[in-house]
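Removed from the display is one protein chain of the complex; every other protein chain stays in position.
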Amino acid sequence: MSWTPEIALIAALVIPLTGGLFVGLLGKYPNLREGATLTAAVLLAVNVAYLVSVTGERPELIYEIGSTGLSFGLKLEPLGALFAAVASGLWIVNSIYSIGYMRGNKETHQTRFFFFFTIAIAGAMGVALASNLLTMFLFYEALTLSTYPLVAHKGDAKARRGAAIYLSILLGTSIGLFLPAIIATQFIAGSTDFTVGGLLNGQASPLVASVLLVLFAFGIGKAALMPVHPWLPNAMVAPTPVSALLHAVAVVKAGVFSILKVSTYIFGPELIQAAPASNWLAWIAAISIVLASIIAMSSNNLKRRLAFSTVSQLSYVTLGAMIAAPLALLGAALQIVMHAWGKITLFMCAGAIYTASKKTEISDMRGLGRLMPWTFGAFAVGAFAIIGLPPFGGMWPKLFLMMGAASTGQLALIGALILSSILNVAYLLPIPGRGFFDPAPKEGLKQPGPLLVVLPPVITAAGVTILFFLIGPLTEFLAPVFGVEL
Amino acid sequence: MIELLAERFNYIIVIILMMTGLYAVVATGNLVKRLVGLSLFQTSVFLLYITIGKVSGGQPPILPEYSESYGGSNAGETAMAAASPAAEAAEGAVSQGEALQNTAEAIYSNPLPHVLILTAIVVGVATLAVGLALVVRIRETYGTIEDEALNQADYAAENARRSA
Partner (left out) sequence: MEFLASLMPLPLAVHAPAIIVVTPLLMAAIAALMPNGRLGWVVTLVSTVFTGLLALSLIVDVQSAGVIFYAMGGWAPPAGIEFRIDALNAVLLLVIAALGLLSVIYALPSVADEIAEGRQALFYSAFLVCFAGLVGVAITGDAFNMFVFLEISSISTYVMVGMGADKDRRALTAAYNYLVLGTIGATFFVIGVGFLYMATGTLNMAGMASRLPDLSDSRVVQAAFAFIIVGLGLKAAMFPLHLWLPNAYAYAPNFVTSFLATTATKVAFYTLVRFLFDVFWPEAPFVAISFFWVFAILGIIGMVVASVQAVFQDDARRLLAFSSVAQVGYMMLGLGIGTAAGVSAGMLHLVNHAMMKGALFMALGAFAVRFGIRRISDLNGFGQTMPLTSAAFTIAGLSLIGVPMTVGFWSKWYLGVAALENGWWWAVAALILSSLIALAYIGRMLAAIWMAEPPHDKTGGIAHARAPWLMLGPLWVLAIANIWFFFQPDFLISLTNAAAEAAFSGVTR
């Protein structure tokens, strides 16, 4: 039997699910269990790499549910392939890191942790490959539910409270706003399929489209557009690998990816630009970007600061989607990739610092860089990437977003982007700066953290640097979706 | 107005009985009295059915050639005749449907409501029996049949369980 694109689509879901099954079964043998996680991660990455290589064929699998007119379907297109590639690629790195972190901190319930982790990855793959809104919604909710036990992992009152907020905001927005928008889309267009050029384009008036756009923008709560962002800082009670992969990559990126996909394939750039709401939403995104950066600056807890930084960076994608010019959309898509690599680096560094020194507050980290040079070095690289300095991948999305905003004449938005970058400098750079240049703490450290915890952020930091030079192939891959002329 | 009411005075009786019964159900906290009210309420409906079955001047619906062999028919007839003024008012509506069924020339009262109400009485008796049986069990368990006392007993038990 040869490996066809259709089989690979199914395999993208089946591999992590099977991995989860084995993780559950092998719970009593930690080494075998971790072996199952890593095997699944590698197999998935290979499978997704294959999918990326056949994206041009646009393979699809549709299951019509009886004669109800609804269907479940998987379909491969460049945006989804890109998201799947980012999530699956980083899953390998993160798996290694998780193993080191969970063992290094002697966490309990590790089987449950790895089990739900693989399920969450399956959910992210489903979101990436969904061919219509209904399927996407289903996997979106699966992702929410499967990450709930991860957020509540510690099981104490604080973790449960954080997890309850996490769950109620994500479920509330998705059922209360996202689902009605899907129902309305089905009702207006008779289908919810992602269609090149926009399903609703020509079928909905700009006014109706505005209402729907607002429903989608806030209903997809994972995109953390203010004011539906509080779930993200609250999710930081989770162990750091969860924050790293899920709340820098899989979950939040599933949110902004959904927004990007909805605006590209459900509305289409023309309809978005015609809808008055897109302008307001762009402004809400811009305000989110700046406001979240300011809140980040005032947080002394490292993970909380990174969380608000994420809120801010996610809104770049929403902003790009709402500007809806080809270059802005391209920038938004690139932001998904670049921010994922940059932010996971930062989170993994935060976890490495915690594992080595048990420190969570930024003010306690002075001089630590001298003791943990690799970790703080990787952190600096991640920070540069988030800020958008060359030669790190984070530069490209900001550039394209600004060019996109310029092409539609929304110059004020460019100002917001520049302001945000300055704020990024202000809240990210002092951490490695103080780490390296302040004197090392007297008590010292026994060791600079286990290898399994320190190596992954170094790898991703290298990755975000390499991505700077891979911009050519990336744009080539994405250009046809947005009609960018190279 | 008075004439109008007099014509329909069977309805007036039915309505008075019905409301008395319903009021008793709502107003009393005694479970047995409540069942009395319920029975009154049901009985008023039986009366409604029976009175609308009477056709003015109608005889008991027994075919003439058999009527002599049934000794009781005469007594029944007189009883019906005595009741007839009360039932006249309702005759109009029913006789229309009645005409479809009566093939014989003589005018008969409609027997169907009586049959129905026999069934309904059985239902009513069964309900009453189950209701009284429940009251007996409630009395055995709680030692009271007053609604308020029952609520208090349950409330106190719940509180005791919670504090325990």
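Every chain is named by a letter (A and B) in the order it is written, and numbering of its residues begins at 1.
Operating definition for what follows: a residue touches a chain if its C-beta (ideal position, glycine included) is under 8 Å from a C-beta of that chain, and two chains touch if they have at least 3 such contacts.
None of these values were measured; they are calculated from a predicted model.
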item: Options B:A27, B:V123 or B:A156, residue touching the unrepresented chain; value: B:V123
item: Option from A:L179, A:V290, A:L399 or A:A462 whose C-beta touches the chain left out; value: A:L179
item: Contact with the hidden chain (one of A:L61, A:L171 or A:L389); value: A:L171
item: Chain A residues that touch the omitted chain in the full complex; value: 63, 65-68, 70, 134, 137-138, 141, 149, 152, 160, 167, 171-172, 175-176, 179-180, 183, 187
item: Chain B residues that touch the omitted chain in the full complex; value: 22, 25, 31, 34-35, 38, 41-42, 45, 48-49, 52, 90, 93-94, 96-98, 100-101, 112-113, 116, 119-120, 123, 126-127, 130-131, 134-135, 137-138, 141-142, 150, 154
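The rule is short, and it goes like this: only the chains that are shown with their structure count from here on.
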item: Distance between chain centroids, defined by C-alpha means - chain A, chain B (Å); value: 72
